[in-house]
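Following this message is one structure expressed as structure tokens.
Here the complex is missing one protein chain, while the rest keep their positions.
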Amino acid sequence: MATQPSAPAHDAHDDHHHEQSFAQKYVFSTDHKMIAMQYMFTGMAMALIGGFFAYAFRMQLAFPGEAVPGFGVVSPADYNALVTNHGAIMIFWVAMPVLIAAFGNYLIPLMIGCDDMVFPRINRLSYQIFLLSALILLASFFVEGGGFGGAWTIYPPLSSKAQYSLTPLGATIFVGAVGLEFIAFLLGGINFITTAMNSRAPGMKLYDVPMVVWMIVVASILFMASVGPLIAGAIMLIMDQQLGTAFFDPDRGGDPVLWQHLFWFFGHPEVYVVLLPAMGIVAEIITVFSRKKLFAYRTILYTVFGTGVLSFTVWAHHQFISGIDPRMANVFTVTTLLISVPIAEMVFVYIATLYKGSITFTTPMLWALAFLGEFIIGGVTGIFLGASGADIYMHDTYFVLAHFHYTFFPIAIIGTFAGVTFWFPKMFGRLMSERLGKIHFWGTIIPFNCIFIPLFVLGMGGQHRRIYDYSNFPELAAMQPVREFATIALLFMLAFQFLFLWNFFRSMFTGPKAGKNPWNSCTLEWTADSPPPHGNWPEGLPTVYRGPYEYSHPDHDEDYWPQDEAPKEQPA
Amino acid sequence: MAATRPIATTRTAAGMATGKLAVWWIVASEIVIFGGVLASYVMHRLAHEAWAEQAAHTNTWIGAFNTMVLLTSSLSAVLAHQAAERGDGPKAARLLYATVVGAVTFLIVKGFEWTEEITHGFTITSSTFWSFYYTAAGIHAAHVLGGAIIMLIVASAAKKGQELHRVELIGIYWHFVDVVWIFLFPLLYIAK
Partner (left out) sequence: MIESLVPSASTYAADIDFVFEMIFWMVTFWSVLTFGAFFWLLWRFRKGASPKAEYLSGDEEYPKKIISWAHMAVLVFDVVILFFAVRVWYQVKQDLPQPDHIVRIVAQQWAWSFYHEGPDGELGTPDDIAMNDELHLEVDQLYHYKLESRDVMHNFSVPVFRLKQDAIPGRVITGWFQPTQTGTYDVQCAEICGIGHGLMPATVVIESPADHAAWVQSHSPLALASVEE
């Protein structure tokens, strides 16, 4: 195995950076770590907005007609716009930027032992386009007619004709913002795949790559392979909206169901696009805090590939009763239930990693374990919906909503907290407070379940989605206390998030200093300084000698064996 | 600011040149986008008998001529790559300019073609066939234009003997643009 060190980062770099202005360092940086921070903070800001929307519409549901503190009275149009934008924001402007772009950009070069992404300027451009897409979405609330309110699924003809949506400008701006976000992530993907494939440290074979890197790469590929038809659809939808074409207008030869296919062909793989990075983060954490090698690394990898491929065959389970040929539903129910098999496999394998470990319950570990637990609930409730016969009743009810929050919340929120609390010491050179972290953890998880378990019950009771006031439906009126309970739980959960913000920002400035490797982890990012300077390892890029999870190796004294530690000389 | 390249750019652990990997990624993304447009077109076409009647009005001769133009331009792109492989930057640049001439010819011919059709009343809103026709061919034309511009940038560096590896990369992109047209031509012009 090659043992020569890589060349040190060019000195020319360092000369330039003594004179970097604020703008160069923070606004127009091409450094992958700074771009990651930009994505992360933008995503966190959008999460506050998306969370505020949830607060407003849940208050309306619990106390219909009453002015919501901080918002005012929620009209039916307001309600629809709130739920529409809550969904879109959480998926496109929180989950994706934080899990893929922030963690991907931050971790990939560091974990594979190189100094930056392959195309730093394209990286910067991708963030700029992403930021633009966020601003455009936010702008849609202030135009005449207000923000789009036809659900994040944007079904035409509601979305294609202003006379139906009553948001002539908002509808186009919304679709445009989503399309631009897609372009940003297609560009970002260029870096993830080329860097992970080509820029690995000497000695790092494909099976020595940390799982989270693989997961982000596969997620990027899934995204790229699925979003194209929807980009085509978005172009067609905008043309219908603004030019009067009839792609989706049944009165003039168009087909509204075509949009649904284009949307869900992307929409389904999209959930795996966000799931995979979260599972990657969880893998990194449970190995460190059970001091154990990831169980069956290759099995996980092949399962991920298999799930990725299968994810392209299930999309119409979102459309069972939407007017597709009923015979097609049988095909899709088979593929949908089949996909539960590799997902179950991954869950089993992760749990097996705990077997014969030595587990410490730090804040990141709590989040990682909570991810597994909550996601199991999310996964099994999907079975009710994937079974076509049951879906006849459950479609468009709160059961669906509770199911996808039991999958998306672990992915986007729990996964984020897990990753942030874990890599915070590396990113900012300081430790977060464990005590505050644990209080925040319980203050999030317990209310989360109190919000969404009742929603399963509401769904079983026939309550449909996207309705701003259930007093109009006599059969549903009796369940009002359940709605109130869920909303109160949400208020508690939102309150505890301030604790996280306090912990996060306070620790950033005054937390105890962290060394290079506070968790005694094996992967390469923990061999760089905390935080790493520009170029990551100015004294020389690392060489790799072993896999990423060599914990508790019998031949090694320490219970962790960093990837870049040269093997000891064998005695003669 | 980023005048110096990171070391990351110089490694090739997977054995494939990074630039080529990036271009294939871009091409793959575009294949899925155009795939969506074409799949939608085909699904619609199969469901609407009346489209054949509309499609009869496209001009197969112009379509065939433009196909020839694009194929020829792909040929000059291949020859440009060969020249670049031999290190002959100026020749590669000349051949790339020839490719750009092909691109511009394609776009001018299309301009005349569309003007004809629009003045005869076949606009983008005339029927869904024409909506697809202008949209699909329009997105394609945008890619021809974008590709031509990038090609000019690559050619101006190649003329000075610089960045010769990019000649192959823009060539890959150009072949993709060509292949999309190879699919569009029969769907829009021949299937009547």
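Letters A and B mark the chains in the order given here, with residues in each chain numbered from 1 onward.
Just so we're on the same page, a contact is a pair of C-beta atoms (placed from the backbone, for glycine too) under 8 Å apart; a residue touches a chain by one contact, two chains touch by 3 or more.
Quick caveat: nothing in here was measured; it's all calculated off a predicted structure.
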Field: Displayed partners of the chain not shown (whole complex)
entry: A
Message: In the whole complex, not just what's shown, which of A:V341, A:I446, A:A495 or A:A566 touches the removed chain?
response: A:V341
Residue, one of A:G149, A:P364 or A:G443, that touches the chain absent here: A:G149
Statement: Touching the hidden chain, out of A:L132, A:L243, A:V309 or A:L354, is A:L354
Hidden partner chain, touching residue among A:Y26, A:F142 or A:F473: A:F473
Message: Suppose we count only contacts with the excluded chain; which residues of subunit A make the list?
response: 75-77, 79-80, 149-151, 155-158, 164-166, 250-251, 255-257, 290-299, 321-323, 326-327, 329-330, 333-334, 337-338, 340-341, 344-345, 347-349, 351-352, 354-361, 369, 372-373, 376-377, 380-381, 383-384, 387-390, 392-397, 457, 460-462, 464-470, 472-476, 551-554, 559
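FYI, only the chains that are shown with their structure count from here on.
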- line: In the complex, the residues of subunit A that touch subunit B are 6-7, 9-10, 12-13, 16, 24, 28, 30, 109, 114-121, 186, 189-190, 193-195, 197-200, 204, 224-233, 235-236, 239, 243-247, 252-255, 258, 262, 265, 535, 541
Residue numbers on subunit B that touch subunit A, as the complex places them: 1-2, 4, 6-9, 11-14, 16, 18, 21-22, 25-26, 28-37, 39-40, 43-44, 47-48, 50, 124-125, 127-128, 131-132, 135, 139
